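Note that one protein chain is taken out, while the other chains of the complex remain in position.
We just call them A, B and C in the order they show up, numbering each chain from 1.
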Amino acid sequence: MQCARVWRGLNSLCRVGHHRAWKRTQSHTAAARLDLSGIYPPIATPFTAKEDVDYEKLEENLQKYAKIPFKGLVVQGSNGEYPYLTEEERVEVVRAVKQSLGAGKLLMAGSGCESSRATVQLTEKMAAAGADAVLVVTPCFYKGKMDSRALIHHFTKVADSSPVPVVLYSVPANTGLELPLDAVVQLSQHPNILGVKDSGGDITRIGLIVHKTKAQDFQVLAGSAGFLMAAYCVGAVGGVCALANVLGQELCELERLCVSGCWEEARVLQQRLIEPNAAVTRKLGVPALKQAMEWFGFHGGSCRSPLQPLTEAEIQQLRRDFSSNGWL
Amino acid sequence: MQCARVWRGLNSLCRVGHHRAWKRTQSHTAAARLDLSGIYPPIATPFTAKEDVDYEKLEENLQKYAKIPFKGLVVQGSNGEYPYLTEEERVEVVRAVKQSLGAGKLLMAGSGCESSRATVQLTEKMAAAGADAVLVVTPCFYKGKMDSRALIHHFTKVADSSPVPVVLYSVPANTGLELPLDAVVQLSQHPNILGVKDSGGDITRIGLIVHKTKAQDFQVLAGSAGFLMAAYCVGAVGGVCALANVLGQELCELERLCVSGCWEEARVLQQRLIEPNAAVTRKLGVPALKQAMEWFGFHGGSCRSPLQPLTEAEIQQLRRDFSSNGWL
Amino acid sequence: MQCARVWRGLNSLCRVGHHRAWKRTQSHTAAARLDLSGIYPPIATPFTAKEDVDYEKLEENLQKYAKIPFKGLVVQGSNGEYPYLTEEERVEVVRAVKQSLGAGKLLMAGSGCESSRATVQLTEKMAAAGADAVLVVTPCFYKGKMDSRALIHHFTKVADSSPVPVVLYSVPANTGLELPLDAVVQLSQHPNILGVKDSGGDITRIGLIVHKTKAQDFQVLAGSAGFLMAAYCVGAVGGVCALANVLGQELCELERLCVSGCWEEARVLQQRLIEPNAAVTRKLGVPALKQAMEWFGFHGGSCRSPLQPLTEAEIQQLRRDFSSNGWL
Partner (left out) sequence: MQCARVWRGLNSLCRVGHHRAWKRTQSHTAAARLDLSGIYPPIATPFTAKEDVDYEKLEENLQKYAKIPFKGLVVQGSNGEYPYLTEEERVEVVRAVKQSLGAGKLLMAGSGCESSRATVQLTEKMAAAGADAVLVVTPCFYKGKMDSRALIHHFTKVADSSPVPVVLYSVPANTGLELPLDAVVQLSQHPNILGVKDSGGDITRIGLIVHKTKAQDFQVLAGSAGFLMAAYCVGAVGGVCALANVLGQELCELERLCVSGCWEEARVLQQRLIEPNAAVTRKLGVPALKQAMEWFGFHGGSCRSPLQPLTEAEIQQLRRDFSSNGWL
């Protein structure tokens, strides 16, 4: 593709090497680190009318996702309703996804629990079920006590014992707390902690994480499609985006434009994705994500209670947020 | 006691009957409602050095609590570290407490989970294990979607199927959301929902809950010792107070003073409890509660990770908050 | 009134003297301190159609307020739209109120500005215009820097030079910051700082302020009618309540019931005031206060822009909040 070629030419004029190339040459261990760069949908969990996991519909979704150039899948992220699944269900869904996942695709499994001991145990089960890496959310119930000291202790304990690499996960909209920057920086030095998924959207913080962890080849993933381009701009290497369940091809295209330096084209695409993304996350949540999936040929269906189906007015709002940006 | 007698005389002069008496005569069902009025410690869970539940130490604490005129015990409240226990442990601790609990004491068990189906199931197990009532916390992970509609649906589903009465539980410091007033008011009409434990401390809201549910004989419990007297003043009937694990006798005395109208004496005692209470809750949390328990003859010990032991500076702060108020 | 007599009897049985009597005997200076106890309306400022101060309508309101047993008036509190008045207007309104104020009524004038020098100057002008005391709000624009050190410095500077006593004013709903407890405690030792108006509504904090300043005869005023009874219960001596512009007689009656120990009767009245109070403050603000004033025979009128008149739906909501509690 010509754009990328000129981009490389441009960069040499700017006298700074290409970011991802530069990252690859730096590695603080001899062993190769897992390359997380790329786009991941944090897949939704389809349920039957009785609220049981619907493995058939899940499988059909997976077959469609297989045709999209995702780097891999996140299973049991916030959009997978993991807090509503039993531990057994969480592991079983990972096992099911693993069986159907194509070669070369990464499976990142959410294994975070409130206690360190439960997280350690679930992490082991996730690895045994086939996870290539685990995504570990910050414990949050005792949020007043979840300072850097406690969180560093927790993630270190989990990473020490985990058979697979660990990715930190900060999602303040759900947890009510942000993994502090100094904790991220210190944890980035752990050989089994590869990166962070940051869903807070504070781009200054994301830039600073990249800056302060650059000696560690620490990989930052944007946690939402709304700031994906800006995150690439300041040094992120990929994104775990709810919207990728719906507009996966388009998010992979946005990735391609950012990585190859086509920022103008990227901007136009990025802007059209902000409102649909807000609709399926912050504004209307998982029920909206699942509704939009239906419109785009995937199985969404309803959520487990207490998550409620959208009202008619919310469905119309959701439709407007897609249609006014040319997606419906 | 003379104070109470004069208080009754005073009230007749004020031309308004005594609140608790009035509550007792009103019942929107023929069946007698469980009277929740009184003080409850939300008991801490002692652990061994390996972080297993220490049933022996728990038993020793229970024997000491038996000598204090508590109305009952709350098991698996926030101070019991319930988010760090497995479902089996949660039920087993309730069973253990039930076996040792004296006649006439209520056992209120925390059975809240994130999903409605898990909460329904755990509620049944808690009832089978001996709970007289269940305390059900608001689900909170998808806090942006936990509006009145979702929460009314959730609590109704749980209360419909629960073999024992349900007490609502709003604890915004941990969950990041407050059970909305209109939801409380609507849920107060459910025959199997008896009351609410409100830990938010907004006394205007507590007064308004009492006001808007007075036709339902709905019982409001203060969720913290810091505003216990004020809550009694505006119409609460009791309190579930972390500090009761440490200064249980004193909180029962505060209850007595409030109920018998000795407001001046109550105020003096209440004021001395605010700083110790803040220390073991908002400021230093469960590790401080457990540390203070040790000083007052109970078994506290350490918490499950990621909750960390207090630092030396924090221990000194904690000691000051008790000693400067004359408790140490 | 008999109630008060029995109340005194009751208190002797409880072995603790009456709070206000006790306060009066304690004084850390030889000079008599100004007794702030009682109810104050923070009076609204009427405007003409052209948004000029309407001194005639103000005068008519004052004549009606003169018949209510208020302890005094607060002029240029938040409900007086002081941020929308020029410095000259602020002083002129105080002068106008002073001329019409009956003997024995206190005039407390808001003199807070963002800078210390402007506050010092305006305080002097307010005293010259006839203020008996000044109410000084926390500066708030640089809220990240308004820590205890800065605020203690500010209030000390103002109190050092003020010809009249100073009352601190914490109103987080407007300023976005709360005067820290440790600053209140330290400032309570200043001989020219008499008390605090606390509009935050955190009853635990109000109780703690009373507790930690009791050696200084520091006077705490509740900043809103929603928690007036609870504030009396924990030791406040009065209230500055927006709602007193509308239901002044009723708030003075609530004061009387609290002070004479008729808590049951007080509770019934307090509960009926919560929703009307919320409507004219937090929910619908100054435009609602002015609308309600019209319904109750006072001149309210419109606000200065950018405060907008209520919508029709808001007016109906406001009416419901009064009528459902039996006030309309």
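In this text, a residue touches a chain if its C-beta (ideal position, glycine included) is under 8 Å from a C-beta of that chain, and two chains touch if they have at least 3 such contacts.
Owing to the predicted nature of the structure, the values given are computational and were not obtained by experimental measurement.
Trainee: Which visible chains touch the chain that is not shown?
Mentor: A, C
Trainee: Would you indicate which residue among A:G72, A:G110, A:P172 or A:G261 is in contact with the undisplayed chain?
Mentor: A:G261
Trainee: Write down which of A:Q270, A:Q291 or A:Q308 is the residue touching the left-out chain.
Mentor: The single option touching the absent chain is A:Q270.
Trainee: So which bits of subunit C touch the chain we can't see?
Mentor: Residues in contact with the chain left out: 51, 78, 83-84, 86, 114-118, 139, 141-146, 149-151, 153-154, 157, 173-176, 282, 285-287, 304-308.
Trainee: On subunit A, what residues meet the omitted chain?
Mentor: Against the left-out chain, subunit A lists 2-3, 6-7, 9-11, 13-19, 201-204, 207-208, 210-211, 224, 226-227, 229-230, 233-235, 257, 261-265, 267-268, 270-272, 274-275, 278.
Convention: only the chains that are shown with their structure count from here on.
Trainee: Among the remaining chains, which ones contact both subunit B and subunit C?
Mentor: Common neighbours, subunit B/subunit C: none found.
Trainee: What's the distance between the Cα centroids of subunit B and subunit C, rounded to whole Å?
Mentor: For subunit B versus subunit C, the centre distance works out to 34 Å.
Trainee: What whole-Å value do you get for the distance between subunit A and subunit C if each is reduced to the mean of its CA atoms?
Mentor: Inter-chain centre distance comes to 51 Å.
Trainee: Which parts of subunit C, given as residue numbers and ranges, touch two or more other chains?
Mentor: Residues of subunit C never touch two or more of the other chains.
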